[in-house]
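With one protein chain held back, the other chains of the complex are shown just where they sit.
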Amino acid sequence: MIDLTYQTGDSILHRMNPTHKFLGLLICTIIILVSKNLAGTIIAAVLITTLILLSKLPIKKVFAPLKSLFFFLIMIFLMNALFFNNGDCLYSYHSICISYKGIEQGYNIVLHTIAITILSSIFIRTTTSIEIMRGIENTLRPLRIFHIPTKDISLIMSIALQFIPVFFNDIDRIRKAQIARGANFNKGSIITRIQSIFPLVIPAFISAFRRADELSTAIEARGFQSDYESFK
Amino acid sequence: MFEMPYTKKTVITAACIALCAVLPMAFHAFPNAGDIWLPMHIPVLLCGLICGPKFGVLCGIMGPFLSSILTQMPPAANLPSMILELSCYGFVSGFVITRIKTGKQITDILISLVCAMIAGRIVYGIANAAIFNIGRFTLNGWLVSSFVTSLPGIVFQMILIPLIITALQRALIIPDKY
Amino acid sequence: MQLEIKHATVRYSNSDKILDNIDLNITEGQFLGITGKAGCGKTTLLETIAGFHKPESGFVLLDGQNIYEKRFVSQSFRKRLQIVFQFPENQFFESDIWNEIGFGLKNISSSPEEKERKTIEAMLAVGLDINEMKNVSPFALSGGQKRRLALACAIVVSPEILLLDEPFSGLDGDGQNQIISILKDLHRNGTTILMVSHDPNVLSEVADKIVVLDAGKIQFNDIPSRVFADKYLCDKLGIGQPETKITADLIGLDLDEDLTYSNFIKKLEKKYLAAHD
Partner (left out) sequence: MINVSNISFTYNNNKKIIENISLSIEPGKVTAILGKNGSGKSTLVRLILALLPISDGKIYIDDIDINCKEGINQIRKQCGIVFQNPDNHFVSPIIEDDIKFGLTNHHVPETIQSDCVKSALDKVSLTGYEKRNVSTLSGGQKQKAAAAGILAVDNSIIFFDEATSMLDPNGRKELQLCIEDLRNQNKTIVIISQNIEDVLHADKILLISDHQIIKSGSARDILTDYETLKGAGIQIPFPVQVYHDLFQKGIKMKNCPLTSGELAEELCSLK
């Protein structure tokens, strides 16, 4: 299973029941988002440090996702600091308005985003994808009262997980087959390079849908009763 | 929407969700025109067109979520806006294709795609503005830029998706619409 | 044409050695069978020769040129060497067979008339009816037809060397015989063929020489009769023996160096008639 992000380990967090972990993550995220002021960020900081210590995860790995967010966060901060004007602008130049409120709001959002990213990074690194699916399945269960077929949804998720390594190998085989036939994927102008995507994407979808077609016959033969029908 | 049994639609949706995670990973390996062609959007649009709006929304929610927990792409920060955008794609494309009957399949598909993309882009802009509560001014700046940057991706999808659907029909995996 | 593999060692990113110090010399016009039990590195050897796995140490030389060197022009290499993978049916994407076969030619810039001629030639060689099949979609074909189309896509550029990974897997009796006759024709016209296969009967029928791999090392590189000589060794290497050899040993018939079916019947007939005169 391509669990690129899961770090094996047996800390308390690794052994914790996935459903509680998932609910915990949701609750913390909501608390951080709701708490607009500085207090929220401090709570988040304390929470994160304890979690990192508990999970014994290498620090570098936990903070890795922030690298790809760097420019995004700067942009968000500038957008808030420069363009947020509800009256008291320290300095304004037609639409640009630098204000205390804007700057404060800017760094608040940035800090909250960083906190949520790290929290989810800890969650992902201490829970395998299968456990995450089980966690989601249990959290969704109460939705059955709204006639939402949660059993079907969890089946769909576990089929999707099972398909990932299969599709990965399929696409790799298709890529090799097309290269063998002389297709080249990283030379030539933008147009030729975009055109070179067709011989990969179309066969990838065809083989994926053919597998789905055969699997749907298989689960029907195994007596699959959809949740949806049972509600009617 | 195409006449297919419920179990087949569920498994096709599962396949599309898996493709949302696999396609960016597989095509990240070699640098052909970067992410211009937006690999994650195609499975969601296809799922909406083929399995209908309900499954399209499910694919739009689960696809980016699964990809995010497996490969950190999209990063957790812009996962919510991505989910809103893609589920809008799935819903609108599925909704529109069941409603219009122009008699020619290709036009049905193209119209549904255009509606889906416009709606999706607007939702993406609003979601980003709401989450990162940027002022009104930057909202339409954001909208315009997101349209312009993804124009080549939109054109590419308009060519690719009908091709995939006809190929699927030729391979007798999905029935003909007319 | 000279294709040499010099003490090549291949290892995937974190696994142990898949191919260990392989030395192989493939001469022009040879039909070389490659066999061995599952996981012995047969497919990896084929893919290494086709330029997909750069050896950790050692080289793959085509006419003395190392195919993994930077400045080695891959376009001309693809024209001279083609590989057909196992279950090749999932590579099709064009809307009809004509463009599907023509895809290989598109990347080797040749004139439209020549393209037309070569595509027709390829379709004839694999027994796909031209006018009936011309604008049929590749996805609408049967299993056997798809396998032959994949073969046509490879031979359309008339390569000097053709590599095949288990070309018969999943085909029935008819399908297998069709592919065998196509390969025999190609070999007769001078194409060098390397074929990975599990079936000792087919290998002893078509291959001039057979390479037997075990745990990434070459155990045998010899004519079929010597490779399949010792029953105990064949079982240990997991390659089995052709039925002609098994039956001949049971009844003490000497096939002297030729395990093909026709020779087996001839020898039987001779033995029977000799006993009666």
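Here the chain labels run A, B and C in written order, and each chain numbers its own residues starting at 1.
The working rule: contacts are C-beta pairs under 8 Å (C-beta built on N, C-alpha and C of every residue); 3 or more make two chains touch, one makes a residue touch a chain.
Predicted model only: the values in this text are computed from it and were never measured.
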item: Displayed partners of the chain not shown (whole complex); value: A, C
item: Per the touch definition above, residue among A:T50, A:S92 or A:T217 touching the missing chain; value: A:T217
item: Among C:E69, C:D174 or C:D254, the residue in touch with the chain that has been omitted; value: C:D174
item: Interface with the undisplayed chain - residues on subunit C; value: 37-38, 87, 142-144, 169-176, 198, 201, 238, 240, 243, 246-247, 250-251, 261, 264-265, 268-269, 272, 275
item: Sites on subunit A contacted by the missing partner chain, in the whole complex; value: 1, 130, 155, 158-159, 161-162, 165-166, 211, 214-215, 217-225
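FYI, only the chains that are shown with their structure count from here on.
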item: Arrangement of touching chains [line / ring / star / complete / other]; value: complete
item: Dominant chain pairing [most C-beta pairs in contact]; value: A-B
item: Euclidean distance of C-alpha centroids - subunit A vs subunit B, Å; value: 16
item: Subunit B: positions in contact with at least two other chains; value: 163, 167, 171
item: Residues of subunit C touching at least two other chains; value: 93, 139
item: Touch list for subunit B against partner subunit C, complex; value: 163, 166-167, 170-172
item: Contacting residues of subunit A [partner subunit C, same complex]; value: 170, 173-174, 176-184, 198-199, 202-203, 206-207
item: In the complex, subunit A residues that touch subunit B; value: 2-5, 64-65, 68-69, 72-73, 76, 79-80, 83-85, 95, 105, 109, 113, 116-117, 120-121, 124, 129, 132, 152-153, 155-157, 159-161, 163-164, 167-168, 171-172, 175, 185-186, 190, 193-194, 196-198, 200-202, 204-206, 208-213, 215-216, 219-220, 224, 226, 228-229
